[in-house]
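There's a structure below that I have some questions on.
Complex shown without one protein chain; remaining protein chains in place.
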Amino acid sequence: MEKEIIYLDEITVRFAGDSGDGMQLAGKQFSDTSASSGVDVNTFPDFPSEIRAPEGTLYGVSAFQIKLGSSSVNTHGDEIDLLVAMNASSLKVNVNNLKVGGIIIANIEGFDSRNLKLAKYTSNPLEDGSLKKFNVIALDIEAIIKEELKGSGISPKIVKKSKNFFALGITYWLFNRPMEPTVKWLNAKFKKDADVLEANIRVLNAGWNYALKNEAFKKQYTLQPAKFEKGTYRNISGNHAVALGLVTASKKANIPLFLGTYPITPATDILQYISGYKKYGIRHLQAEDEIAGIASAIGASYGGNLAATTTSGPGLSLKIEAIGLAVMTELPLVIVDVMRAGPSTGLPTKPEQSDLFQAMYGRHGEAPLPVLAAASAADCFAMTIEAARLALKYMTPVILLTDGYIAQGTEPWRIPELSELPDLTPNFATDPEGFAPYIRDPETLARMWAVPGMQGMEHRIGGLEKQNITGAVSHDPENHQKMVEIRQEKIDRIARDIPNLEIMGNADAELLIIGWGSTYGAIKSAVDAKTKEGVKVAYVHLKHLNPFPSNLGDVISKYKTILVPEMNLGQLRTILHSKFLVPIIGMNKVQGIPFKTSEIKAKIDELLSEKEAVI
Amino acid sequence: MEKEIIYLDEITVRFAGDSGDGMQLAGKQFSDTSASSGVDVNTFPDFPSEIRAPEGTLYGVSAFQIKLGSSSVNTHGDEIDLLVAMNASSLKVNVNNLKVGGIIIANIEGFDSRNLKLAKYTSNPLEDGSLKKFNVIALDIEAIIKEELKGSGISPKIVKKSKNFFALGITYWLFNRPMEPTVKWLNAKFKKDADVLEANIRVLNAGWNYALKNEAFKKQYTLQPAKFEKGTYRNISGNHAVALGLVTASKKANIPLFLGTYPITPATDILQYISGYKKYGIRHLQAEDEIAGIASAIGASYGGNLAATTTSGPGLSLKIEAIGLAVMTELPLVIVDVMRAGPSTGLPTKPEQSDLFQAMYGRHGEAPLPVLAAASAADCFAMTIEAARLALKYMTPVILLTDGYIAQGTEPWRIPELSELPDLTPNFATDPEGFAPYIRDPETLARMWAVPGMQGMEHRIGGLEKQNITGAVSHDPENHQKMVEIRQEKIDRIARDIPNLEIMGNADAELLIIGWGSTYGAIKSAVDAKTKEGVKVAYVHLKHLNPFPSNLGDVISKYKTILVPEMNLGQLRTILHSKFLVPIIGMNKVQGIPFKTSEIKAKIDELLSEKEAVI
Amino acid sequence: MKTLLEEIISKPHIGTIEYEPKDFKPDVDVRWCAGCGGYSILSPVQRIMPELGIPKEKIAFISGIGCSGRFPYYMDVYGFHGIHGRAIAIASGLKIGRPDLSVWVATGDGDNMSIGGNHFIHGCRRNTDINVIMFNNEVYSLTKGQYSPTSHKGQITKSSPLGALDEPFNPAALALGAGATFVARGIDKDRNHLQYLFERAAAHNGFSFIEVYTNCNIFNDGAFDSFTKKDVREDMTVMLEHGKPLIFGKDRDKGIIIDGFKPKVVSLTDGKYTIDDLLVHDEKDSTLAFILGNMTYNPDVPRPLGIFQSLERSSYNDSVQAQIDHEVATKGEGNITELLVGKESWVVK
Partner (left out) sequence: MKTLLEEIISKPHIGTIEYEPKDFKPDVDVRWCAGCGGYSILSPVQRIMPELGIPKEKIAFISGIGCSGRFPYYMDVYGFHGIHGRAIAIASGLKIGRPDLSVWVATGDGDNMSIGGNHFIHGCRRNTDINVIMFNNEVYSLTKGQYSPTSHKGQITKSSPLGALDEPFNPAALALGAGATFVARGIDKDRNHLQYLFERAAAHNGFSFIEVYTNCNIFNDGAFDSFTKKDVREDMTVMLEHGKPLIFGKDRDKGIIIDGFKPKVVSLTDGKYTIDDLLVHDEKDSTLAFILGNMTYNPDVPRPLGIFQSLERSSYNDSVQAQIDHEVATKGEGNITELLVGKESWVVK
């Protein structure tokens, strides 16, 4: 059969089905295989908040979206080009996001009357013409694979469960992906379960062959490999990157890692990764609650460990008092907050950027600390290292903000050598001669790390105000003022030690966009697209939120119009207002879903047309 | 003996001695008696953080300061006019604050070699001429009262303990105060202890007579009664005023009061007062921790009680997560934070204003709520009523900030009639017809209070995002955006419902001072003094910090120079910056001690001279 | 004088209070996984509601976060889905502030014994009249499968891929040690027994704690099979019944005696022991309750189910009321003006 080959720059694929349909797995295989083929990928898993929602329901749909590109891909894609829909509900909840002309691969069996009813369809969309804007390929996967595996002796249950591999096989054919990585993965995963292994491999091949032979499949798609810096890569999620970042920081600093934490969505993965790293000598405590999580980390930090605690909003709220203790005792501590939609329990599985205020201001007393935010899944690694660097160098707790979007989404990450990473050597106090616990480095204002075990340096620290230098408890008014100012100054000085902002897009513009955290992908894509169009728009992205990079004020002063898109009601905008006293326009999406590139583009257009400054 | 009578406008008296010397008691009697004589008084007790510090030590000094005035007295006085010093240490720690020419009444016995050594004096200041700037009256109190009580059969221990009443008797003579109120008080207090009663009354009189007869006492002081609005008055501390405010609010609202709390300095008094109010039908729970304190209050609020929780910084940090729940469930709750010096344990007995950031911003997610601050001890009553009013009317948790200074200090308070107070009637849902838990009042945006017990309105609330109107759990993106915005708008609209700011001092000035909280006294005194001098300075004092009074922006826009004095590193300044984008000068004292009037005056002078705008 | 609150809540109920269990089913889908043990708690709870003999609107269910936290959505009474670990604290405030309500808590092993541990032990000690049902599935389910404080040592979960190192709590012993007056245990597979336990808990005036072994078929399937499965249950569990000897076994041929201080299994068929030698349960004996509680993880004896202890002690909410009543009776009802004016006031004219 004649097949056409289409060359693409980028494409968005979404696997959608019932929770039990294995869509997360199919999506992950597809993205890993694509990435190792050299294209850039960005993924986002999207699953229901119910553990096992009833089969076939709208709220039980589980999906996995992948955007592929032959140049840098920064989001998981606004609109879907290719939708795999295993049942009626998964079509229903996704079809509005499908591009006109997009492809739907639909599993007919999932459109029986029961499924249609659960999806609240009154007629079958595969038949009633309602999908005519799209290119629908409907097939009865179960029938095909039953046929394929006839006589294999494999149980019907296993056969049924392998449907996702059939869909995967079709997509592999569509993009001409190699089967080996998945076959290898299956071999490792099911080495003890020959039937499942065989079924999945055969079904995967059957999918490929079906597409190859079936008339409905007329086109194959090819994306040129993206240009990547030389190196070894893997796909990584933000949570995984944080876990690896913590281990790597401890190795680089050459001190043991201690994680004290309590599970909470969407941060739990970090604990789960770390809990498997025992052969790396990692210690952790799944504590009784968030307070014990951070308190144990403070204890471990006091003992000379690289200590960390990980959480999400409600947990951060519980840790507040203990964070103040870490500020007062000037102990290093990495606090990772994987933000989710609040307030209170909110929408626990959905991302938001609404903990910035709390990270900046949310403690009683004057308790400043560095606040960082990761821009993408892979950036979580670099920012974890940065958090550890600042914590150790400045003897301070550091809050690193990520969110549910980048924590669970993945993208390719170049694996660094330890030697590329910044120096993290801690400044342990080792000389009892002239030792005092609050003697400070004149440059950083950090005290030394004097850990139990060092002879001749026995001393007491704690939450009461300390006399400068000696660390004795002090109620002296002037000393308190001085210590409050020193603690502030110590954090402020970090601005000297962080890189200046680089302007992306077109520096010579009237409009400046300031982003932070996970909005990076959408903004960058929009700015790149606009720049390509010749529209002038400048963009800086903040990874350091407290203190800000030194040149932020300068940058801001150069632009007429400043836009801050963020997934909250304007928290960064408020902070920028308070520091720079210039008006800033907010773009505030608080819906538990990330910005789309198109939304940012539209906003740019709107602002520039208002200013009558369209190119 | 001829005695001169001096007419004064104001005077500051400080009783200082060892923790065991009964100075708090003497000071309180002196101020109560003075107040009921019609002068205005403002007091501040100042005691060591140790429970019982070793006798005679510098850190064991306990003092009570009173400022009296024949016109409005807003602080406890910058400098001391009359110091009662029961021992060497109490002289040492207070003498620097004594006015040149001020009077010292020194108890010779407290200046023996042991006491001098403990006070780290190398020679006796009563003898070495070092006090020649002052008017020193040294007398051996113990010897005199021993003589007085000789043959009374009263035990030497009781005699020794009555020294404070001798000092009190002297001050009563000095200011020509009536003895009856104190005698009455003694009768009530020691009705079961005849010896103590007799000793104290006789010693009190002996003090009076000693001063009358002794040459060293040449002058008596007279202050004209201050002009007070008609009414019944009492001296009250801020903590006591909060306790009474809570009870009064519940009576006015005609619903029961529930206090869920945990002891913490300097907020514990509120609990202690309330725990004695059982015959008023008040329920309270001294919970296992701050979290249970607020959680139980939320439960009680859910049940239709006027619920409150009281705490200080570390406790506020622990309540953060639950505050978010109250925001989400839109339940009324009064949260009183009696601020103390932080961060962490900080200086737990000292006041500070550094919890403003936390009150404004310290929650995960978008969780806005009203923030109020009381300006003085008596104002704590009015602001507690206001907190209850906003909580009940807008169905929201409200944070009321006070601090250790006004919580423990006292001033006269005019006792209001219930009828003078604003309407607090809660808007209970009583009609099941068309009921839904999140139907809102179109004006206030508040939902109704639907409490268990109402037939036909059974429903579920909680921390998950709610669908507007129905209150069903909702993950709908648009609904979330809407609810986040409604919750914000509801709080913002409160601005319509609070009084505009009145400008004090001289509105026609270039310099505007903006104050909040307990700085009121010092700023008001300074502004009044400057205004009297003919210096133009305008002053507004914020009691509503979120939202701000509607005219704040207008007011600010009228002044060239704006100064915000606050006991933190600039928290209100930062918030004003972010809202109004105009430069503001900070005056930031973070020493665990309140501003002095003189400091504010000096700052006014400095700013006006810089501007070359001195009158 | 009646407060406004008292006024509105004391309106008489209109219509019958002769309910059916179905009257407590609201019109929503139950969103637990098919096969979840939670269903086995929901149905007996709904069944006993009519027996409370009070109007629906006087019943409130409070929960924390976890799969169990969804419970209030499935009961058509008043419901409050709180935050993680705080259900007992919220419920305590509700009951103290509203003693007229029947207050229930639905919680999990993580919610109640991990983050909520402090409120739990203080709840036990304080004896506020609330009924706490703990869905013990020995795992954190809502967060998708980490070990909990009741997970067994060595349990493989997502956060203990190499085996949990913690010793588990014994919930009954902890509750007893904390001073709980009513401590019971049931299993999801025996709904009738659960119904009995819930009835008893409702009747108990004070803090009632019912631990229910609840299968999570997703993250810890079969955790209790070794003693709850039909074919082994009678041999592997023993029912505690007040005043009755501890007999168990399919043929009711085994019993428990106390040897020293150790409970021991004996046979009733080999002629050495008769029923009269057996330990007799006494719900009022707090020492015995400890001994029985301590049997929980003892592999040599069957798992005890039933009511470990049921002591009468005045409930905290009653004590609060009694103190108020006593004050009012002895000192007269407080007058707010007197309170405000106090003893040291003066008048300015």
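Letters are used for the chains, namely A, B and C, taken in the order the chains are written, and counting of residues starts over at 1 for each.
Keep this in mind: contacts are C-beta pairs under 8 Å (C-beta built on N, C-alpha and C of every residue); 3 or more make two chains touch, one makes a residue touch a chain.
All of these numbers come straight from a predicted model, not from anything done at the bench.
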| item | value |
| --- | --- |
| For the chain not depicted, the shown chains it touches | A, B, C |
| Contacting the left-out chain in the complete assembly, out of A:197, A:211 or A:247 | A:247 |
| Touching the absent chain when the full complex is considered, from B:278, B:393, B:543 or B:603 | B:278 |
| Residue, one of C:48, C:106, C:133 or C:174, that touches the chain absent here | C:174 |
| Candidates A:292, A:587 or A:604 - the one touching the absent chain | A:292 |
| Absent chain, residues of chain C that touch it | 114-115, 117-118, 121-122, 125-127, 149, 162-163, 165-170, 173-179, 260-263, 285-288, 290-291, 293-294, 313, 316, 319-320, 323, 327 |
| Touching residues (missing chain, whole complex) on chain B | 50-54, 262-265, 268, 271-272, 275-276, 278, 286, 288-290, 314, 344-345 |
| Where the missing chain touches chain A, by residue | 32, 35-36, 38, 181, 185, 188, 228-235, 244, 247-248, 251, 253-256, 258, 260, 277-283, 285, 287-289, 291-292, 295-305, 307, 321-322, 324-325, 329, 414-416, 418, 425-426, 428, 430, 451-464, 473 |
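Just so it is clear, only the chains that are shown with their structure count from here on.
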| item | value |
| --- | --- |
| Farthest-lying chain, centroid of Cα atoms versus that of chain C | B |
| Centre distance in Å when chain A and chain C are each reduced to the mean of their C-alpha atoms | 40 |
| Computed distance of Cα centres, chain C from chain B, in Å | 44 |
| Mean-CA-position distance for chain B and chain A (Å) | 47 |
| For chain C, residues that touch 2 or more chains besides their own | 65, 81, 83 |
| Residues within chain A bordering two or more other chains | 314, 344-345 |
